[in-house]
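Removed: one protein chain of the complex. Kept in place: all other protein chains.
Our next item is chain A:
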Amino acid sequence: MAFDILEPGLSTTVQDQGRIGYYRFGIPQGGSMDQYSATLANRLVGNTAREAVLECTYIGPKLISTTDAIIAVTGAPVDVFVNGELVPEYERLELLAGNELKFGVIKGGTKYFIAVHGGIDVPEVLGSRSTYPIGAIGGVDGRALAAGDLVPVGAAIDNGLPALQFIEIEDRPAFSKDVTVRVMLGLYDHLLSHTGLDSLLNSEWVLTPVADRMGLRYSGPGVEWKDREQPFGAGQDPSNIVDAGYAVGSIQIPGGTQPIILHRDAVSGGGYAMVATVISADMDLVARCSPGTKTHFVAVTMEQALAARAANTVRAARIWS
């Protein structure tokens, strides 16, 4: 059982919950950028949250299912077509052998997900099927899909299909062009001047088109650093530090101009000061933003971050009940 890829789309990759435990060697966690949306798709088709899905970026693939298949599409709003007929997103769909799946123009966000009953069944590498293109591991030959690929689909899963056939509107993620992202200050925030910190938290930042699985870059007023004598080995710019590990979700501001949020495929370390980190509960929210999105960063405490994390867990649990 497989998907025959006629057209690959802009950048379609196999992703799952991520490759955990190899960050110390420079291998990023990877995984679906919008974990919640990917989980909704897996749930609809009767998978566990662990099964691999196809993550589509702006322009999805055109593919033919070689056998009957149960699929669902979730994430960014987009028109979905089976054999040219418009079908709903966030709903369990049946593909018959030879049916063609393709997509229209995306209407918000940047990424949508295709789950299939049985999961995308490429080999696991270091405990995950997620594609890491820089290291050429995971996914299909360690790269985005290409025309002519035959993407394997796993065998049917015993527990069958859930009663849930579609995702209620209130359980679907929002794709807004104006967001507030919760961050925890820390790491090297003490290198910013008072003015610099004020700029970070009280300005409107606009997501630029320089945004991908590695990181998202924002334009805005810039930030000011304190004057200091640079420590040995750190480099001359006040935004430089002795190369250190980067927290996933951390915000660095090279040269003090454009903040960059590091996301799931980011480099694991480097020499730019991180001044805050997006809380785990808001990483999906960041992943759903498209260029032009107005963004405000608001500082929260560890306790607030953990409360938000718990609320997300409760929300995700609802669809599995």
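Note that contacts are C-beta pairs under 8 Å (C-beta built on N, C-alpha and C of every residue); 3 or more make two chains touch, one makes a residue touch a chain; residues count from 1.
The rule we apply is simple: contacts and distances are computed from a predicted model.
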For this session: Among "Phosphate-specific transport system accessory protein PhoU", "Transketolase", "Carboxyltransferase domain-containing protein" or "Acetolactate synthase", find the name that the UniProt record gives to the complex chain excluded from display.
Result: "Carboxyltransferase domain-containing protein"
Problem set entry | Among A:P77, A:G98 or A:G245, residue touching the chain not depicted | A:G245
For this session: Sort through A:G108, A:G154 or A:G186 and give me the one touching the missing partner chain.
Result: A:G186
Problem set entry | Per the touch definition above, residue among A:G108, A:P152 or A:G270 touching the missing chain | A:G270
For this session: Provide the residue numbers of chain A that touch the chain removed from this figure.
Result: 20-27, 125-126, 132, 134-137, 142, 183-184, 186-187, 231-236, 240-250, 267-271, 274, 277-281, 302, 305-306, 309, 313
